[in-house]
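Contents: one structure, followed by commentary.
All protein chains of the complex are present and in place, except for one that has been dropped.
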Amino acid sequence: MKDLKLAGGKSPKSMIEIGEATIGGKEIILIGGPCAVESSIQMRKAAASVKRSGGKILRGGVFKPRTSPYSFQGLGLEGVNYLAEAAREEGLLCVTEVIDAKSLDLVVDRVDLLQIGARNMQNFELLKLAGKVNKPVILKRGLSATIEEWLLAAEYIMAAGNPQVILCERGIRTFEPSTRNTLDLSAVGVAKELSHLPVIVDPSHAAGRRDLISSLSKAAVAAGADGLLIEMHPNPEEALSDGPQSLTPEQMMTVAQELEQVAQSVGRIFVRGKTEETLEALRSEIDQIDHTIVKRLSDRMEIAKKIGNKKRLDRVKDTARERDILQRLVPLAEELQLSPEFVKRIYSCVFEFSVQSQIKSKLMEENELESYCPIGGK
Amino acid sequence: MKDLKLAGGKSPKSMIEIGEATIGGKEIILIGGPCAVESSIQMRKAAASVKRSGGKILRGGVFKPRTSPYSFQGLGLEGVNYLAEAAREEGLLCVTEVIDAKSLDLVVDRVDLLQIGARNMQNFELLKLAGKVNKPVILKRGLSATIEEWLLAAEYIMAAGNPQVILCERGIRTFEPSTRNTLDLSAVGVAKELSHLPVIVDPSHAAGRRDLISSLSKAAVAAGADGLLIEMHPNPEEALSDGPQSLTPEQMMTVAQELEQVAQSVGRIFVRGKTEETLEALRSEIDQIDHTIVKRLSDRMEIAKKIGNKKRLDRVKDTARERDILQRLVPLAEELQLSPEFVKRIYSCVFEFSVQSQIKSKLMEENELESYCPIGGK
Amino acid sequence: MKDLKLAGGKSPKSMIEIGEATIGGKEIILIGGPCAVESSIQMRKAAASVKRSGGKILRGGVFKPRTSPYSFQGLGLEGVNYLAEAAREEGLLCVTEVIDAKSLDLVVDRVDLLQIGARNMQNFELLKLAGKVNKPVILKRGLSATIEEWLLAAEYIMAAGNPQVILCERGIRTFEPSTRNTLDLSAVGVAKELSHLPVIVDPSHAAGRRDLISSLSKAAVAAGADGLLIEMHPNPEEALSDGPQSLTPEQMMTVAQELEQVAQSVGRIFVRGKTEETLEALRSEIDQIDHTIVKRLSDRMEIAKKIGNKKRLDRVKDTARERDILQRLVPLAEELQLSPEFVKRIYSCVFEFSVQSQIKSKLMEENELESYCPIGGK
Partner (left out) sequence: MKDLKLAGGKSPKSMIEIGEATIGGKEIILIGGPCAVESSIQMRKAAASVKRSGGKILRGGVFKPRTSPYSFQGLGLEGVNYLAEAAREEGLLCVTEVIDAKSLDLVVDRVDLLQIGARNMQNFELLKLAGKVNKPVILKRGLSATIEEWLLAAEYIMAAGNPQVILCERGIRTFEPSTRNTLDLSAVGVAKELSHLPVIVDPSHAAGRRDLISSLSKAAVAAGADGLLIEMHPNPEEALSDGPQSLTPEQMMTVAQELEQVAQSVGRIFVRGKTEETLEALRSEIDQIDHTIVKRLSDRMEIAKKIGNKKRLDRVKDTARERDILQRLVPLAEELQLSPEFVKRIYSCVFEFSVQSQIKSKLMEENELESYCPIGGK
C-alpha cells in the first residue's frame, strides 16, 4: 500500500487533542448522542446524559443522508445551534456530519469535530474539502469498503492538508439479516497495523438494535478501539430516526459503567460517568475496593508461600527484598498522593504475616513429608 | 423461528459439563491445539503449552477437510491416538473434527468432544449422526450461514437426541480481503438472545493471521463468549496446515494472561495458565499485585475523603461503619484462606489513616474557605 | 491453480454423453422437474411437461437437505422409483441428489446422473464417493464458494476416478434481499476459462422467485451455459418445497420456446419442446416462419443493392456468383430433405428480382446525380 504516504506506518501513534480530550491516547473516548438533532430540549437532555455517562463528545446529525427522499432530512443550521449550545452547557465537545461543501461551510466554525458518513467515504470531493479545514474529522468506513480503501480515503483528507483523521468502523454489509450490518472488529487491529491513526467503533449503526450495544461496546474496547460512538436518545420511542438502535440515558449509563472495567482490563482508561455521589453510593464503591484489596492480598500470600517453599527456613525473612519493594511503592504512593507512612505501615504488616505464613507452611510441609516417610527415622 | 423447539429459548442457559470443565458457566473455556495432528511429539508439546496457558481442552484435526484433494488430509486413527494420549498426559480433555459416519465411529470413543466443521454445518446426515452419540458437539457456523440456519443445524443434532451442543462462531465470508473471514462478534449476542446454548469463538480461522488473535480473543470474551478455540502449534513455521494463523506456545501464554483480566472485567473467570514458577517470575507477580493494592488503596482514600466532606468534623470517625466493613471482610478472608488477624491489622491501619486524611482534608478546606472570605472574622 | 490437474485446462472441452444427450456440446441441455418428489402422479405430470418443453433430463429430490429438521425430508427410495419410472415412460434421463454414502448406494443404479448439492460442495468424503461411481455428477457451487474452490471440489471427484463432472452455478450469498441468492453469471465464463468441464445454470435456486426464471435462463444461455436446471411443478401452489420458485408446466413451455431463439443467437441449439400440434398451432408456427423469411429476403435485397452500387450497370447480373450460391444451397437443401428443385426455383426468382432491384436503384441514383448537376445537359 505504497499510496498511504501519510496515513501509513504503524507508529508513532497519532494522538488527536481536542480541548481536554485526547483521541488515540490511553483514554477511551466516548461519543454519544442522538442520530438526528430534533429540538433544543432533546439535545440538552442528551448532553446531560452523555456527560453523566463519562462521554466527552456530543453527537447529533443536522444534515441527514437518508435512503428515502421523503424521510426527515435534518434541521440544518438551527440544529447545529441546538447541538453546540447543549454541548457547551455541559462542557462537552460536539461533532456533526457534513455532506457537501455547503453543509461543511455552515458548521465548521460551530462544532469541534466533523464527521464524514459511510455513504460519503468515497465522496472524494468532500474528503478534499475536509482536508482543508483545521478540525479533526471522524471518517466512517463505507458499507462495502475494504480497509485499504478506507485508509486511502483518510489519505485524501491528509494529502489535502488535515492530519487529524479518526477512523470509525461501523459495520459492513454482509448476508446476515439479524443485524443491520456486521461489525468488523478485526478492522480495528488491521487498521492499527497499517496506520497510526486512532480507530473508534460505532456499534449502534452496526447492530441496528440496542440489545447488542453493551456486548459490542465492550468487545470493541477489548479489541483495541480508541473510542466509541454510541447513539442515545432521551426518548428513543419518539426518535425521528434510528430509534430502535438508540440507548436510553439509563442504558447509556450502564454501558459506561461496564466499559470502565473492560478498559482497565486491557490497560486503557475510561473515566466512567459519575453516579450521583450519595453517601450510599460512595460506600458501595469502597466496599468493592475493599473486596479487591483483600482478594489481592490473598493472591499475594499464595505466591509468597510458593516463594517460601523455594527457600531454606532461615532465609524466609529477606530484608533486602522487603526494602526493594518499598523503594518501588513509596514513590508510587507519592505519585498517587497517598501517605508514604501509610504504605510503609501497611507493608510492614504484609511482610510480617507473609513471613509467618511461609514458616507455618514450611513446617506443615515437613510434617507431611515425615508422615509420608514412615521408614526413615528422624 | 418456531422450529427451534429444543435450541430456542434464551434461558435457562445450558451448561455442558465434561469432566471438570463446564462450558456455558462462569468460566471461560480455552480450547487450543494445532489445526492438524502431525506427530506424537508435536501433540505432546502442544498439550503442555495448552495446559500451561490455562486451556482445558486439546484440539487437533485428524480428518482434514481440505480445499484441494492434493493437500495433507490428516493422519486418521493414528492421529487420534496421538491426540488422546497427549491430552491424557496433561489432564486435558480432547476434541477432533468428524466428517462422516466412518470418521465419527472411529473417534467417538477416543475423544471427549466432537467437532463439526463450518463446511459440514449443513451436512444434515452428519448432524443426525452426531445427535445419536453421547458426547458434546462443537458446531461451527458455516462460512455463509445465517445465525438462524446455524441454530437450526444445532436443532438437527438436538432433535436426534443429543442436547450437548456448543455453538462456535468462526468468521463469515465477506468482501474484505485483509482477513481470511470476517469474525462476526454480534453473532455471540444474537445467538444467546435466541438460544440457551453456549457460544464459543474461534478467532484463528476468522482472522487467518496470528497478529490479530490476541485482539479478537479479548473482544470475544468481552462480547460474552463462553470460550475460545485457538490454533497453536509448537512450531508454526513447520505446520502442515494453517501455520500463519497458529500461535507459538509463548504467544498462547501471553494471550491467556491477557484473557484473565478481560474475563474478570465482564464478570467471568479465566484461570490463566501458570507461568513457570521461578523465583523471578513469582516475584514479578507479587510486584504486579503490590502495584494494584497500592493503587486501590489510593482510590479508597480518595472516596473516603469525599465521604468525609459530607460529614461533620466530629463524625469523621465512624466506628459502626468500621465494624460493618470488618464483618464483611473477615469471612471473605477465611474463605480465601487468609488470616483474619492479618486483615484486621491491615484495616485498623487503613481506618486510622483514612480518618487522619479526612480530618486533614477538612481542615485544609476550612482554611481555604477562610482565605476566600476575607471579610468574615475568625 | 496448480492443483487443478484434471479439472484444469480450457480445452479440449469435455463432452459428457448420457444416452442420447450430450452435455457440453452444441446443444443446450434442459433439466427440469420438482424440487422434491412427492408422488407418482406428480412425477408423471412433471415428466410429461419436461418432455414437452424439450427437456432431456427429469430432476426430483428424494433426500432433501432442509434447513429445519422439521421440514419434509424427502420420500427416499420410494421417491427414486417414482422419478425413474416417470422418466422412463417419457424417454427422459433422470437425476437426483445424493447426500451421503447410504443415499448414494441406494440411488446409483436407478438414476442416470447424480447431483451433489450446494451445501455438500465441500463434503469431501461425499465427493470422493462420487468419484468412485460410473455416473455423471452435477456439482453445484456452494453458497459462498469461490470459483476456485468449486473447481477444486470437482477435482476431488475426478481425482477419485470419475471424469464426468458437470458444474452448476446456482447463485451465491450476498447482501441483496430481493432474490434468494445472487446468480453469478460471470462464473460461467470464468469456469470455462479455467476448466474444460461443462457448466450449467440453475436460475430457480438463485432467484427463489419464478418471475425471474425466464429472464435469467435466457441470460445464462447467452452467457455461454451448456444447460439449465429449472424447477417446475405440476401444481406449484401445492409443492412441499420451493413452490414459489417453481414454474408451472405452461411457464416451462414458454421459457423453453424463448430459449430456442437465444440459443440460436449464440450459435447453440435448443430443440424446443413441441407445442401441441393442433392445426392452429402449426399454422401459427408457419406464420412466424413466413415472417422471418420475408424479413430476411428484405435484408438480402438491401445488401444486394449495395453490391450493385459497387458494380457497373452492365455487370449487375453476375451468373458466376449465382451458380456459386446454388452450389452451396443445393447440398444444404438435400441435407435438410428439401427438394433441390424447389430451392432452385426460389432462387431463380430471388436472382431475378435482385437484378431488377439493383438496376432500378442504379438508375434512380444516376437521376439523382443528374439533378444535382444542373450544368450538365440532359
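Letters A, B and C mark the chains as written, and numbering starts fresh at 1 in each.
Keep in mind that, in the parts below, contacts are C-beta pairs under 8 Å (C-beta built on N, C-alpha and C of every residue); 3 or more make two chains touch, one makes a residue touch a chain.
It should be emphasised that the depicted structure is a prediction, and the values quoted were computed from it without experimental measurement.
Colleague: From the list C:166, C:183, C:230 or C:316, which touches the chain that is not on show?
Modeller: Within the whole complex, the residue contacting the unshown chain is C:183.
Colleague: Pick out which of C:26, C:132 or C:345 touches the chain that's been left out of the picture.
Modeller: Among C:26, C:132 or C:345, only C:345 touches the chain that is not shown.
Colleague: When the complex is taken as a whole, what residues of chain B touch the one chain not shown?
Modeller: Within chain B, the residues that touch the unshown chain are 173-175, 177.
Colleague: Name every residue on chain A in touch with the hidden partner chain.
Modeller: Residues of chain A in contact with the hidden chain: 3, 5, 65-71, 99-103, 119-120, 122-126, 142-144, 149, 152, 155-156, 159-160, 172-173.
Colleague: In the whole complex, what residues of chain C lie against the chain that is missing from view?
Modeller: Residues 144, 146-148, 172, 174-179, 182-190, 193, 206-207, 211-212, 215-216, 218-224, 258, 261-262, 264-266, 277, 279, 282-283, 285-287, 289-301, 303-304, 306-307, 310, 321, 325, 328-329, 332-333, 336-339, 341-343, 345-347, 349-350, 353, 356-357 of chain C touch the chain absent from view.
Here, only the chains that are shown with their structure count from here on.
Colleague: Tell me, please, which chain's centre (mean of its C-alpha atoms) is farthest from the centre of chain A?
Modeller: Following the centroid criterion, the farthest chain would be C.
Colleague: Could you give the separation in Å between the centres of chain A and chain B, each centre being the mean of its C-alpha atoms?
Modeller: Roughly 21 Å, centre to centre.
Colleague: Would you kindly tell me how far, in whole Å, the mean C-alpha position of chain C lies from that of chain B?
Modeller: 55
Colleague: Where the centres are mean C-alpha positions, what is the separation of chain A from chain C, in Å?
Modeller: 59
Colleague: What are the residue numbers in chain C that touch two or more other chains?
Modeller: 173
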